[in-house]
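Structure in C-alpha cells, see below.
The complex is shown incomplete by one protein chain, all other protein chains being positioned as in the whole.
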Amino acid sequence: MPENRYVPAPRPGQEHFTAPVDEGGLGAVDAVDTSDAPSSFWRESWREMRRRPMFWAAATIILVVVTVAAFPGLFTSLGPRQCDLAMSLQGPQPGHPFGFDFQGCDIYSRTMYGARASVLVGVLATTMVIVLGTSIGAVAGYYGGWFDTILSRITDIFFAVPLVLAAIVVMSVSTNRTSFTVALVLALFGWTSIARITRGTVMSVKNNEFVTAAKSLGMGRGAILLRHVLPNAAAPIIVYATVALGTFIVAEATLSFLGIGLPPSVVSWGGDISKAQNSIRVAPEILFYPAGGLALTVLGFIMMGDVVRDALDPKARKR
Amino acid sequence: MTPRRRLAGVGAFALASALMLSACGGGGDNTDTGEGTDGGATEGGATTGIVTVNGTEPQNPLTPGMTNEVGGGLAVKNIYAGLVYYDAEGASHYEMAESIESEDNQNWTITIQDGWTFSDGTPVTAQSYVDAWKYTALLSNGQNQQYFFHDVAGWSDTEDSEIAVEVVDDLTFTVELIAPSADFELWLGYTAFMPMPEVFFENPDIYSDAPVGNGPYVVESWEHENVISLRPNPDYEGPRTPQNGGIDIVIYTDENTAYNDLLSANLDIITNVPSSAFQTFESDLGERAVNQPAAVIQVIQVPAWLPEFEGEAGNLRRQAISKAIDRNQVTETVFGGTRTPATDFTSPVIAGYSEDIPGSEVLEYDADAAKALWDEAEGMDPLGDYTLQIASNADSDHQTWVDAVCNNIRTVLEIGCEFYPYPTFAEFLDARDAGEVPGIFRGGWQADWPAMSNFLGPVYGTGAGSNDMQYTNEEFDAKLAEAGAAETPEEATELYKEAQEILFRDLPGIPLWYNNATAGYAETVDNVQFGWDSDPILHEVAKSE
Partner (left out) sequence: MLWYLGRRLLQLIPVFLGATLLLYALVFLLPGDPVAALGGERGLPEAVQEQIRQRYNLDEPFLVQYLLFLQGVFTLDFGVDFRGREILDVIAGALPVTFQLAVMALVFEAILGIGFGLLAGMRKGGWFDGSVLVMSLFVIAVPTFVIGFVLQFVVGVQLGWLPVTAGRDPNFRSLLMPAIVLGAVSFAYVLRLTRTSVAENLSADYVRTARAKGLRRSQVTGRHVLRNSLIPVVTFLGADLGNLMAGAIVTEGIFNINGVGGTLFDAITRGENVTVVSLTTVLVIIYIIANLVVDLLYAALDPRIRYA
C-alpha cells in the first residue's frame, strides 16, 4: 500500500530548478573533467570545501581532538589515575594548570586522557546511527508502500525499548565492555529519530524535478536515491548527527554511571562530567574542563558538518 | 529497619541506601530548642503546625510484617505503638508494656497496659500481639519481616510452623525463645513486634491506603509517590504524645531537591543531607545542622570463597588492605566529616561500644606496615600482578568512596584496584549469593534495635541471614551464645568485646566508618532530635501555624 503515491505536480516557484548533474556553471569551473558526472560532483564538493576557511578551522579542531585522543601521553606526563586525596579540589598550581578534581587527580591530565573513550564512543555511535538510520529511513521514504509500512513499524518497536533496559540486558551478556560495545548499544537504540528524519526529508526531496529528470533519463531507482535524493536530503541528517555526537558522549557517562557502560577504570569526559556534578555546590569550575573538551569536539563536527552540507548543496555553492 | 534499602532510583536517591540519622548526645533533653523561635513549644502546651519531613515512597503496605525499608519505616514507627519504644539515646522504655519478665532470659511473660485501642476503636489485647506475631512468622503469609522471629521457638523458614507465643489472658502473653537472650526487651521496640487489629486479618488490603494502628499518629491520607499525611491519634495515651498538629511525610526521589526545598523553607526537616552538600550544610544551616554518629557501620566484606584471602597469606592481605586505607582522610575529604572512622564492628551509639578492643590497631592507617604485610603475603603465596575488585551495586555515592579507597590501595600496596559495579541490586545479590563476586564487596549494617548483639550475630554468625561472605568460626559462635545467656548486661558486653577480638583476628569484614546522622531542619520548627536509629523523633517536634 503506497503511502505516498508519487504525484508529479510541480512545486510552485520551482520550475527553473536544475539538477546538480546538469549544472551548467560547474562545467565551466571544472573544465578538465566532464566525463563522469557523479564523481565530478563529489570531487567538486571536495574542491569547494577546501576553499572555505571554516573547513580549515573545523579540520584543525578535529585534528587536535583526534591527536589528543590517540596519543594523550604526548600532552601530559602525569597519569590520569595518580591521585592524592589531600589535593582534593585544589586550584591550579605549577605543573597542574587546571587544578585537581574531587579525588585529587590532575584535571589537565584527565581531560587529555578522557578524550579517547569519549571521542571513540561519540564518533562510532554517530557513524553507526547514520548508517543504520539513514538507510532504513531512506528506503522507507523513497520506496514508500510496504517498505515504508514495515520499516516504520520496526522503527516504532525499537523506539519502545528504553535505553537503560536494553543496555542492562545487552551489557550483562557482553563479557568485554569496550567503546565499541557501548557505541553499539547506543546506536542500536538511538537510530529511530534519524530514520524518521531521513524518511521525512527523502519523501519531500524525491518529488523534486531533478529526480523526475533523472528518472526520465533512465537512471535506476537505487542510483537516483544515492546520487540525487540522499545528497539533497543530507542537511538535516548531518545536523542531527553532529548534535547527537555530543549527546552520545554524555549518554556513555550515564550508562557507565549505572554500571552498564565502560569499566570504571576507563577515563572519559562524560564520566568526569558526571563525577563533577557532585561537587557543584563547592567547586563548579571542575566541570568546565571535561565539558569544554566535549563542547570543542562537538563544535569541530558542527562546523565540519556545515561545510560539508554547503559543499553538497550546489545552490549554496553557486553563490 | 533493615539494613540499607534496595537500589530504588537514580544517583543521589540511592544515597538513601544507608539512611543514617542518629542520637543527639543528650537524648532525653527536651529543651533543646534549636535556633528558631517562632515554633517554640511552650511548657505543657503542644503546637498545632503540620511538620513536613522528607521521605521515600514505601515499598510495601504500611504493616509491621511487611515494612522492611526506610521509606515505610518512618511512617510505621509513628502509626504503631509496641511494647517498648526507644529514646534518642537508644534506651528502651515501656510504651504499652506493663511488665516484661523472665526467670531464665528464655521464657518471657509480657503484660500489657489496659485501655489501649486501635484507631478503629477496637481494644489492643494480648491477642492482638500474638496474632500479629504469629501471622508475620508464618512462612506461607509471605511476610518480609518473617526473619525477625527466628529466635522464637518454633520458627522455621522452610515450612509453616507456629511460633511459641501464647495468650494467657486479655493482657498477658508468653514467649519462648530458642536460646537465652539477655537483651530481649531491647528487640521489642522494633516495628516487626507491633500489634495488629482484627481488621487486618479480615481485610489486609486496606493497609495499602489507610492503615489502622495504635500509635501516636493515624494516617489521614496517603497520596502515593506524593505525601503521607499523619495526624495525632486522639485515642493515644502513651508516652509519645504528639507536640504538633501532624506530620506530612513528603516523598522525594532526589535528596538534592529536598535539601533545596529545606533551604527555601518549603520543607521543615530533611532526614539525610545529599552528598553534594556534605561540605556546605553545616555552614548553610548553622545550629540547625545535625551531624552525629549513628547505628550504621560500613564495611568491606571479604568473601570466604576467594582463594587469595584464605589461610595465613590471605589473612596478611586482609590486614594489609585494612591498613592501606586512610580512614581519617577519606571521611574528612570524601564525606566532609559526615562519617566517623570505625574502631570496632558495632557503633558508637550502642551501649558497650569501645574504642580500644585488642586488635583494633589493624584499622589504623600505616602505609609502610601495609606494604610490608602485603609483601610478606606475596612471599608465601605470590599473586604477582594483581587487581583488587571492590564490588557494589552501581550508585554514584559508592563509586566516590570506592574510588578514594582504591586510590589509597593502588598507591600504598602498588597493586591494581577497581570499582566493580552491578547495575541492579538484584544482580548484585545474585552474584553474591552464588559466590561469583570477583572481589571484596561493600557491606553496610544498620541496626534493627540498639544492641551489640544485633551488629554481630546477624552478620558474622555461621549461616546468619546477612553473613554474605560465608564466614564461619565456631569460637565466635560460642562466644555469642555465651553472651546471650549472660546474667547481666555488663557481663554480656565484655563477652561481645571478646567476640570482636576474634573478628579483628580473622577480618571477615574490614570496618571502614560509621555513618553519621546528617540532617537538618528549617527555622520553622523547634525541638528537632534524631533517634539512635537515624530517624527524627517526630512527635516531639514543635511547629506553630
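Some points to look at:
The letters A and B name the chains in turn, as written, and every chain counts its residues from 1.
Just so it is clear, contacts are C-beta pairs under 8 Å (C-beta built on N, C-alpha and C of every residue); 3 or more make two chains touch, one makes a residue touch a chain.
A quick note: this is a predicted structure, and the numbers were derived from the prediction, not measured.
Although it is not drawn here, the omitted chain touches the following shown chains in the complete assembly: A, B. The chain that is not drawn here is touched, among residues A:214, A:235 or A:283, by A:235.
Across B:48, B:122, B:260 or B:354, the residue that sits in touch with the chain not pictured is B:260. In the full complex, chain A contacts the hidden chain through residues 1-5, 7, 9, 11-17, 149, 152-154, 156-157, 159-162, 164-166, 168-169, 172, 192-193, 196-197, 199-201, 203-204, 207, 235-236, 238-240, 242-243, 246-247, 250, 273-274, 277, 280, 284, 287, 291-292, 294-295, 298-299, 302, 306, 309, 313, 315-316, 318-319.
Even with one chain removed from view, chain B keeps its contact list with that chain: residues 2-13, 57-61, 68-69, 139-140, 142-144, 146-147, 157-159, 208, 224-227, 250-254, 256-258, 260-261, 263-264, 266, 422-430, 433, 444, 458, 465-466, 468.
Note that only the chains that are shown with their structure count from here on.
Inter-chain spacing, taken between the CA centroids of chain A and chain B, is 49 Å.
Per the touch definition, chain B reaches chain A in the complex via residues 11, 275-277, 279-280, 326, 329-330, 333-334, 393-394, 396, 399-400, 403-404, 407-408, 410-411, 418-424, 427. Every residue of chain A that touches chain B in the complex is listed here, in rising order: 81, 83-86, 88, 102-104, 168, 171-172, 257-260, 263-265, 274-275, 277-282.
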